[in-house]
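Removed: one protein chain of the complex. Kept in place: all other protein chains.
Moving on, here comes subunit A:
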Amino acid sequence: MQSNRLGWILLAPTLVILFFFGVVPFFYVLWLSFHQWNPFALDPAVVYNGADNFRALVFDSGFLASLGVTLAFVFFAVLSELIVGYLLAQAFLKDFPGKAIFRTIHTLPLIMAPIIVGSIWKLMTTPSIGIIPSLLDSWFGFDLNIGTSAVAAFTVTVVMDIWHWTPLVTLTLIAALVSLPADPFEQAQIDGANKRQIFWHITLPMIAPALLATVFIRLMDALRTVDEVLMLTGGGPGSATRYLGVHIFKEVFPRTNYGYGSAVSIIVLYLTIVSCWLLYVALIAPRNKKA
């Protein structure tokens, strides 16, 4: 049929744009991370300094604090979303009147801009404006103040993430659960297996591929959470919710220390890739070996 030249011509605009706005920035930031460069410093030259930026990073308490809270945030948010999402998916399997409407409502948060989600939760939880602190105070005498309490701010960001992203887990798991064959479940019931055994030995292994795909997507997204947290807490109080993306945006970027900032960016990218890879090695690779 056609010569391949036409194919390359059709593909060219895509490749050119992704090259200039995807590939070049990556190599540029990688190159800068091995240099010292602050255009507003006394010496504005770009000087090669080997791995100095990365060495400094290991002792940067601001960065380490940010890394710690990010990992805690990702752990609590993604784990809760998986558990709640699975239970909700199970509750969607039976037919009941109005199911389509409930499903539509449940999908709603997914399309909302993260910054709007942050704005909504700010209005929900800011003391004296939000409904949540007021209810907690009148019901339990509990004082929720995301502006002063690190635990409160952290918890609210996790709850906000659960509110925003659990629907994605629910819907992907519904898709996985409805496509399961009925035979193994019937067989297990005949053999007298209880619900817990059925879950651990039949349901879980069978939905594992979909579950892992969901974990990957949620993990990547949770690691890069910025907008909603920036809006809700601005990373505070202190560094309680200054997750890696927030850290880059609020601390690294304004400090015009571009060489060091590039090193932080590269490490964040590296950690994202490595955490996904570790998950792959720990969960998927052993399964493949067994099979």
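Things worth noting here:
To be clear about the criterion, a contact is a pair of C-beta atoms (placed from the backbone, for glycine too) under 8 Å apart; a residue touches a chain by one contact, two chains touch by 3 or more; residues count from 1.
The definition used in the following text is that contacts and distances are computed from a predicted model.
According to UniProt, the chain absent from the figure is "Maltose/maltodextrin transport system permease protein MalG", selected among "Maltose/maltodextrin transport system permease protein MalG", "Acyl-CoA reductase", "Monovalent cation/H+ antiporter subunit D family protein" or "4Fe-4S dicluster domain-containing protein". Looking at A:P44, A:P97 or A:G141, the residue that reaches the missing chain in the full complex is A:P97.
Listed residues A:A51, A:L64, A:L79 or A:L110: the one in touch with the omitted chain is A:L110.
From the set A:A56, A:L71 or A:M124, the residue in touch with the chain omitted from the display is A:M124, counting the whole complex. Contacts to the hidden chain, counted on subunit A, fall at residues 1-2, 4, 6-8, 10-11, 13-15, 17-18, 20-22, 24-26, 28-29, 32, 88, 91, 94, 96-99, 102, 104-116, 119-124, 126, 128-131, 134, 163, 167-168, 171-172, 175-176, 210, 213-214, 217, 220, 223-224, 226-227, 230-231, 244-245, 248-249, 252-253, 258, 261-262, 265-266, 268-269, 272.
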